[in-house]
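For this view, one protein chain was removed and the others were kept in their places.
Note that the chains are named A, B and C in the order they appear, and that numbering of residues resets to 1 at the start of each chain.
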Amino acid sequence: MTVRVQTEDFDVGAEIAALRRANPKIGAVASFVGVVRDVNAGDAVAGMTLEHYPGMTEKSIEEIVAQARVRWSIYDALVIHRVGTLKPADQIVLVIVTSSHRGDAFAACEFIMDYLKTRAPFWKKEKTSAGARWVDARVTDDLAAERWRLKG
Amino acid sequence: MTVRVQTEDFDVGAEIAALRRANPKIGAVASFVGVVRDVNAGDAVAGMTLEHYPGMTEKSIEEIVAQARVRWSIYDALVIHRVGTLKPADQIVLVIVTSSHRGDAFAACEFIMDYLKTRAPFWKKEKTSAGARWVDARVTDDLAAERWRLKG
Amino acid sequence: MITVLYFARLREELGTGSERLALPRAVRDLEGLRAHLIARGGAWAEALGANKAVRAAVNQSIASGDVPISDGDEVAFFPPVTGG
Partner (left out) sequence: MITVLYFARLREELGTGSERLALPRAVRDLEGLRAHLIARGGAWAEALGANKAVRAAVNQSIASGDVPISDGDEVAFFPPVTGG
């Protein structure tokens, strides 16, 4: 398991290739890239700043990935989350999960993303034409994370 | 929507980047890569040949992607499926789905993969130490595709 | 005339990947065509027999036994798919 919090961009293809090289038994690679959108809550977004809680960030993501390992049969997982100043179309977050079978890879990847959104200590501040504003947490994100408690 | 059936390998990072360039509203990119495993049904696999039904292949995948568009709010989808001779660790299939939100991207991507496994006319013939053999369809693949009929 | 295609294990067992066939008058649908081919006996009876998992498409769409066949159609027989 690898967790990286960084200001630099990441290369999805290179990260997938690196995970795959590590294990010839991999049959399935599910991945997710989160991207800065140019609009939120109806306003044009010129950019954003991501703040985090160093130390707790890495710890909480490692806990999330460890939970995924308990629930699904996966080989490895990589999480990269950027912090600092980002602009529209920049990549924010990358999650890659490798497994023998696609069902486990998809489920673990989505689970990690849902928990990242609700448990990992990151905060976004958007620059809009109306000034800078902290992004409010979304109820739909809480619901997305909550549904994993009910599932097998 | 793009569907490609080809003998050549593909570059996941380049394909994701190309889809993203097309639309600044994209907030979520879910992707899946299927990889040739070095073992199946307990036997070492030295390689495989993928046969398909030219014409119907592209048509059936386009239908699958069109169904995904009806069910989820997605911007675009790309499916690349390789045919011909492949060896362990080679990439077989790539599905990428872009959307505003991650839930739609994940669901549509997994839906397309599940239907690809059960509806698209591809057949694998494996080379093992016991000789060449056609891979049998898996009941779990039928079940994976079937569950989408029940879900909202 | 119709075109009949065979793929994968079926193609190997039948020793052919395609044939042009004058549509017999008795054949109205996919099930009728399969019965007509089985009646050839030998590898045909073996590969297409009722105990075998055979899928079919008519004009490149997955089809069940009651789908009608008419002149000019492209029909394909193949095992359950295993791509992905």
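Please note the rule applied: a residue touches a chain if its C-beta (ideal position, glycine included) is under 8 Å from a C-beta of that chain, and two chains touch if they have at least 3 such contacts.
All values derive from a computational prediction rather than experimental measurement.
Considering the entire complex, the omitted chain makes contact with A. Of the candidate positions A:25, A:69, A:101 or A:119, contact with the hidden chain is made by A:119.
In the complete complex, the residue from A:19, A:92 or A:109 that touches the missing chain is A:92.
Take chain A: the residues that touch the chain left off the picture are 34, 50-53, 55-56, 59-60, 81, 92-93, 113, 116-125, 134-138, 141.
Here is the rule we go by: only the chains that are shown with their structure count from here on.
Chain A and chain C have CA centres that are 48 Å apart.
Residue positions of chain C touching 2 or more other chains: 84.
Counting partner chains per residue, chain A shows two or more touched chains at residues 102.
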